[in-house]
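A short worksheet on the structure shown next.
What you see is part of a larger complex, with each chain still in position.
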Amino acid sequence: MNTSKVTFVRIYLTEAEAKLDALIKRLHDWEHVRGVTVFRGISGFGPSGVMHSAGIMDLSLNLPVVVEFFDAPDKIGMILEHLQGMMEPGHIVSWEAILVLDNSTKTPQ
Amino acid sequence: MNTSKVTFVRIYLTEAEAKLDALIKRLHDWEHVRGVTVFRGISGFGPSGVMHSAGIMDLSLNLPVVVEFFDAPDKIGMILEHLQGMMEPGHIVSWEAILVLDNSTKTPQ
C-alpha cells in the first residue's frame, strides 16, 4: 500500500458568516488544495456559548458549518499562515494523517 | 503561528437517544467546553449491525448523530471521565490535534 503523510484541517464557521464563500474560493482558486468538503451541523455552540440549532420552524437559522480539507504538511502549513488573517483565532484545528495513494506495493507510509 | 495542543473528541449516538440533549446540555452548562458541533449522518450502523438510513419517505428515521468537540487535553480527560457513566462503551473516540490560536509569531506548537 502506497501512502503519504498529510495534514488534515477542520475550520469552524457559521452559515451567516460571509467568510465561508471567501474561504472556499480562496482554497479552490488560490491555494489549489487537493479537495475540500463543507458540512453543515444540526446544532452547536462556540466560545460565546450561544447555541445554534435547527428546529422545524427555523430553517433559515445560523447553523454551524465545518470546512474540511487535507494536503501535504508543507502546503497546509503555508495555507494556515495565509488563512490566519481571514479567520478568528481558535477556529482552526489540524492533525497528521495518512493518505492512501494507490494499490501499488511500495513501502507503506 | 501560535498553536496549542488539544484533544479532539467524536461521540456516536442516534437521534432517538434521549441522551443527546442531556449530553449537549452537560457539555454546555457544566463542562464549559470551548465549542461543540453536532452532525447528522445520512446512514450508518453500529455494533448491533442494524442499518439506519434516510430515505425520501422516512424523514423521522432514527439517524446517526455525531457530537464533536475539542479542548485542552487535561480538560478533555476530565470530561471523558464524567461522560462514561452517560454513554455506552465503544462510542467515544478521541485523538490529539493542534489548535491555531492566533497569528502572532510565537514558537509554533
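Going by the order they are written in, the chains are A and B; count residues from 1 in each one.
Here is the rule we go by: a residue touches a chain if its C-beta (ideal position, glycine included) is under 8 Å from a C-beta of that chain, and two chains touch if they have at least 3 such contacts.
Just so it is clear, the model here is predicted, and its values are computed rather than measured.
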Fill in: Subunit count for the whole complex, all chains sharing one sequence, 2 displayed
3
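Definition applied: only the chains that are shown with their structure count from here on.
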Worksheet entry | Geometric centre distance via CA averages, subunit B-subunit A, whole Å | 16
Practice prompt. Please name which positions on subunit B make contact with subunit A in the complex.
Written response: 1, 6, 8, 24, 28, 34-40, 65, 70, 95-103
Worksheet item: Which part of subunit A faces subunit B closely enough to touch in the complex?
Response: 12, 39, 41-47, 49, 51, 64, 66, 80-81, 84-85, 87, 89-95
